[in-house]
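One protein chain omitted, others in place.
After this line comes chain A, so read on.
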């Protein structure tokens, strides 16, 4: 039984982690493409249209990867988490079915028009199709986070005698206090990924002295979007999200901050340290006193519950994993703000395109928003464990009863092999597009 659960969890974790590498760029990049296309419509400067076209090529490939790796996610609720689906399908099925009906149709119908329809439609309608693709992808994010929010903080339900969760208030799914902060936090994080990708490729062109005109445009656009989104992702949206955790999941909050003991007179904020679950303490700790209490409650002496106050069976299943995921996300977020701040100062002083070390940093940091997004989701998901539906349904009670460990391992290995291939192909083809670069189309 333990094996079954382990492979079910690994398969979901692996496939969702790989899948989300793509939508996080899709959502943010669609915004930036709409910006380029809109700017072209206003200014009629050809380079903006060419920029939009260049990013559309990468977008198309990325979107296709997102689609093909996304379908297995919807299937896996039923294949690997049948008990969970049976018990909660009447509720989370609503938001997931809405995602299919409202966003996937919108995205897929207009993506074809957006990619192949510029000549047929003219620039204005082409802009509209781009905007609709953007709208569809952001609606998709909203409905997924609505589903996620219900699992983190269940609302609008009752539980029948046979254990089934039944919806009794549809609008509660959307007024869930967990939803809006998480959604905004997540969408901004996705804009960060896109900003770093756009700025990083721009920096690559500038450092390479190829396509310099576009290099400048990409760096400039990337760092402006990047600064706005990196600041907003921390404050206010990250702050709101954390306050939800402390309010509704105090044990998770203690684990992710690495607070083993409740401290009199306020808790310190841990910067570095390794959770030692054997002795229930943090090894090699570097911390700043009282700051966590201040950040959480705006009072330096506010009490924050440590892990010692909770029953061990309700601890997040993987406390060190949760702690590291959270700290990596926050650490990277801080670096993003710093770099984007410096880049914008240089931009303002009109020195950015010549400041080599900033360009190199933009290039090297390109992969890191992916790590920050992934660890951010791990913080959320590991933080919810050992529950599927927080405080109501344990993960161990949600897996498919008839699918044996051997079958799940078989499909997990298959997914690993297939996704490895997909990843290689994707990198190769994106590399090819980047290498070829945007073109000034002759008119």
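Keep this in mind: a residue touches a chain if its C-beta (ideal position, glycine included) is under 8 Å from a C-beta of that chain, and two chains touch if they have at least 3 such contacts; residues count from 1.
In the analysis below, contacts and distances are computed from a predicted model.
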| item | value |
| --- | --- |
| Missing subunit (named according to UniProt) among the choices "2Fe-2S iron-sulfur cluster-binding protein", "Acyl-CoA dehydrogenase", "Protein SCO1/2" or "Cytochrome d ubiquinol oxidase subunit II" | "Cytochrome d ubiquinol oxidase subunit II" |
| Selected from A:80, A:182, A:290 or A:380 as touching the chain missing from the view | A:80 |
| Absent-chain contact - pick from A:5, A:41, A:64 or A:335 | A:64 |
| Interface with the unshown chain - residue positions in chain A | 57, 60-61, 64, 67-69, 71-72, 74-75, 77-80, 82-83, 85-94, 96-102, 104-106, 108-113, 115-117, 120-121, 164, 166-168, 170, 400-404, 407, 410-411, 414, 418, 422, 425, 429, 432-433 |
